[in-house]
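FYI, not all chains are in this one, though none of them got moved.
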Amino acid sequence: MKKLVIAYSGGLDTSYCAVSLSKKYEVHAVSVNTGGFTKAEIDKIETNAYKMGVSTYKNIDAVATFYNKVVKYLIFGNVLKNNTYPLSVSAERIIQAIEIIEYAKSIDAEYIAHGSTGAGNDQVRFDMIFQTLAPNIKIITPIRDEKLTRQQEIDYLKTNGIDMSWEKAKYSVNKGLWGTSVGGSETLTSDKPLPEEAYPSQVKHAEEEKVKLTFKKGELVAVNGVENEPEINIETLNNLASAYAIGRDIHVGDTIVGIKGRVGFEAPAALITIKAHHLLEKHTLTKWQLQHKEYIASFYGMHLHEGQYLDPVMRNMEAFLQSSQDKVSGDVTVTLKPYHFSLDGISSKHDLMSAKFGSYGEENKGWTADEAKGFIKIFGNQNKIYQQVNSNSDD
Amino acid sequence: MKKLVIAYSGGLDTSYCAVSLSKKYEVHAVSVNTGGFTKAEIDKIETNAYKMGVSTYKNIDAVATFYNKVVKYLIFGNVLKNNTYPLSVSAERIIQAIEIIEYAKSIDAEYIAHGSTGAGNDQVRFDMIFQTLAPNIKIITPIRDEKLTRQQEIDYLKTNGIDMSWEKAKYSVNKGLWGTSVGGSETLTSDKPLPEEAYPSQVKHAEEEKVKLTFKKGELVAVNGVENEPEINIETLNNLASAYAIGRDIHVGDTIVGIKGRVGFEAPAALITIKAHHLLEKHTLTKWQLQHKEYIASFYGMHLHEGQYLDPVMRNMEAFLQSSQDKVSGDVTVTLKPYHFSLDGISSKHDLMSAKFGSYGEENKGWTADEAKGFIKIFGNQNKIYQQVNSNSDD
């Protein structure tokens, strides 16, 4: 039988695929952990995978890869899609797709399968990454092609001896390092918020808590003084802040296929890290660095969202972003509160707000009143000329 | 004596100016209300102005002008400087400067005075607007030129028979329609937050409250179903939300004179209106409208902040923004909570998220699986070609 690699999550859809494809192919199931799985969950997925008849199962730990290849740049760029969404799932899918296709190439698979429907973004990300990195490996997508109902899938599995409980959760949840997405009947409407219980974390602490985040060249290198790899620090921050139910929101965005989509999410570490990092940048970067970063970061987010991660322009943007982080080092203090957080302030030896050079609105140490007047006069020169040239012209 | 118009706020600095200038000029004091003054406060300013020896005093009600000339576009653009600050003061100063210089021209004044120091943004905004709209009216700035201490000013006033209480408030507060700025000893540091009491509003309501905001072509035309002029609605929203102490933050930004400045603010209506408006846009605008609006709005904010309001490019940007609002009509429901708010959702007949055209990730009503595959194949064409062309090249 020909080798096939399947992106396997253990849910109903990929279980159906695993079972049905195993009849024709030598199926190698792969799941990629980008921060959402515990060891116990992975073990359970593995056990189930073999029940579905796959030849091998492999879990790839891609948390560090995920951070280094994508999340890092999302932080450098303070990327929030439509000023809201940290692109949690969009970013994960890219790395998952890359890891899976590389695995497929490494075992000389002829086929690769994924469980996406034809209605969303994931199919685009998977197909595009697969086709680009391995144009000769054929893609198989039973869910998209066959358009079965859940019941039909369950029945099929039962017929094939898989009698598990496939009860549909009220809310579909996708968990990862950079955030958890939450879909439900409400997110299919435009007007309804998700209820409290739809979110994975609930408020456990009522009292405020201060957290010190330490950045070095834009990377989160310590939380409360404890140094660790950035991806570990993000996880630590997720744990601290989810006790306050921080980081919930609903994103409404443009899918790659042209329709609007709405999804709830809970991303405490992502939102806090980005806001803290941005504050540190406001103190350490120049006006033009802040301005041009906006353009770069906005398009970086758009292209990533749309599955264009392999476009070389992404590497060019990453070079810009990396270069911009040279002085983004220092501490940021954040106060966690139920459902929200605030930024206390920063401390950095690269802080450009130094009383040595004058205090805004208070004292001009670096220049005289006359120099200020000269500045303003010439700074406003063009508008003055424009006004005078055009003041008495009719057209 | 020659006519001089002074931008008069009633504070120590402009009182000093009024008294000292009245010795040499026929002083006409003007204050411009952009939403910060009550009738009682204006009356008090007027009474005091005459005590300072001015010839006339005039309060110009510019709330509607402020809304129509600037605030409207800040909403259309969802403008938050550095993703934080609604440009409350920056925007006010522009309109105040325009109103004052137009008044000065209308009474044929030869001089115009303002009380800004040489250390901040306001001097730039006042000077630039004055010079551009009335190049022949000479500008006088005693505070900037003389660099007196508060005590010297108080002594001078006392010597001249003005013995009022000039005790310095612990926090300097500037109130307006679009927000209240708060400065204090903490904002002169990089690391300290403002204490609770520094903010003008405190939490009065513990229970959540839902508010329905109705937008028509991007303008806030009703609050909870009550129609009114947008500037009135903003004030209503300010009142509702300040009971929850919503809208506090600290802005760190680049001043026009090159130093970094930090200022606290409380802007409940501004933040809620912008977030609600933006959500409505996410449902009603196309992807490219959302994307290009970001560029326009970001620079609109920068130029406004830097006093370039009279640059004709601002009119060009306003034309873009106005045009983009054609379908931004509908209701947005917001939930107010202590210190923060959340957006429930929207309802609009222009909503592009319609189940009629498919549901994100669930069902592709508008296209088949094969069409999706064709789309992805060609959408990813260039990256595939790039990868193949460059896969085995060394340099």
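Every chain is named by a letter (A and B) in the order it is written, and numbering of its residues begins at 1.
To be clear about the criterion, a residue touches a chain if its C-beta (ideal position, glycine included) is under 8 Å from a C-beta of that chain, and two chains touch if they have at least 3 such contacts.
Keep in mind that what you see is a predicted model, and the values were worked out from it rather than measured.
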All chains are the same sequence, and 2 are placed; what is the full number of copies? 4
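Convention: only the chains that are shown with their structure count from here on.
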When centres are defined as mean Cα positions, the distance from subunit A to subunit B in whole Å is 31
Would you mind writing out the residues of subunit A in touch with subunit B in their complex? 78, 82-83, 117-124, 127-128, 131-133, 135, 141, 144-145, 147, 183, 188-193, 248-250, 252-257, 259-263, 278-279, 282-283, 286-287, 290-291, 294-295, 298, 302, 307-308, 310-312, 333, 335, 337, 339-340, 342-348, 351-353, 355, 357-364, 366-369, 372-373, 375-377, 379-380, 382-384, 386-388
